[in-house]
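Omission of a single protein chain aside, the complex is shown with its protein chains in their original locations.
Take a look at subunit A:
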Amino acid sequence: MKIALDHVVKTFNTFRAVHDVSLTVESGELVALLGPSGSGKTTLLRMVAGLEFPDDGHILFGGEDATLIPVRERGVGFVFQHYALFPHMTVADNIAFGMRTARAAKRSRAEISARVAELLRLVQLDGLGDRFPAQISGGQRQRVALARALAVDPKVLLLDEPFGALDANVRRDLRRWLREIHAELGITTLFVTHDQEEALDLADRVVILHQGKIVQQGTPRAVTRTPNSAFVMRFLGDTHRISARAQGGRVELGALTLDAPDVADGPAEIYVRPADLEWTRSGPGLAATVTRVIDRPGARRLQVLAGGDVLELDVAPEVEVAEGEAGQLRIVRSRIFAAS
């Protein structure tokens, strides 16, 4: 089911949570809504679900206007941030809940328990149907919540910070697993996260929100390689900022000259990531002094002082370098924006 948001606005009291957002999610796509807290991503998801209603604009499901259809008629599966499992029901009863409502298609007891068993198998929880939510782990609860949402055969799957409350290892496993389930079921999926790694790792397309607006959207490759603003650049990962001046489509930095064709003359900011810098003892570059060396499993991270800025970069584990040593930095790639 294709979802389209058309100039959607939502205000709480005086706070503009969502500010004129238009977005299309293609049928079968897996899309991440990524943003810092307060960026309106959860509000947007809740409006798609029908748990909130926009003040202005439209939400289309397929070609149909779903803006004012309440959640129980919208045909979405929603996985809540803290799972919202019914604590007094067993895992199996939780999953069966949506199949036993008055509006659900009538099914026999045997059909329901067969479907529950099938879903338990899908989320790899066979044999845990008789447990109560308090008796299983966080990762297992997360999977029960997903099975429960899938039980009503939703046209769209919505997940609010699906892995937020879990520890790092469980998160990584669940991410891979969710990707597999999505590939298997092909259901249009929209999830909210504040974790860049999670969004880039899982989604076909990432939509980045800031202060209630979409600032950039695209494939993980597009948003990471060509961030369109300093905000996106900084938000997606470790970034260093170097102040400079742009003049005639170029930026001069020490002995280096960088191309900046789209930047207006005047103060500019060069953004680089640790992986965008290289360390050389001599040769043209930005003069720098090593202030600290941190040894990590895959690389050695250098903290260097260059023209008043503290920068970080990684070098191969074999590179011999000591604190206090002077050398040159080469900027392999960078993004340059006019200073704001």
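Definition applied: a residue touches a chain if its C-beta (ideal position, glycine included) is under 8 Å from a C-beta of that chain, and two chains touch if they have at least 3 such contacts; residues count from 1.
Heads up, the rule we're going with is that contacts and distances are computed from a predicted model.
**Q** Just go with whichever of "Tryptophan synthase beta chain", "Sulfate transport system permease protein CysT", "NADH-quinone oxidoreductase subunit D" or "Nitrogenase iron-iron protein delta chain" UniProt uses as the name of the absent chain.
**A** Of "Tryptophan synthase beta chain", "Sulfate transport system permease protein CysT", "NADH-quinone oxidoreductase subunit D" or "Nitrogenase iron-iron protein delta chain", the absent chain's UniProt record names it "Sulfate transport system permease protein CysT".
**Q** Taking the full complex into account, find the residue in A:Gly98, A:Gly139, A:Gly285 or A:Gly327 that is in contact with the omitted chain.
**A** Selected residue, touching the omitted chain: A:Gly98.
**Q** Identify the residue among A:Ile3, A:Leu34 or A:Leu51 that touches the chain left out of the display.
**A** A:Leu51
**Q** Write the list of subunit A residues that the hidden chain touches.
**A** Considering the whole complex, subunit A reaches the absent chain at 49, 51, 70-73, 76-78, 80-82, 84-89, 97-98, 101-104, 131-135, 148-149, 151-152.
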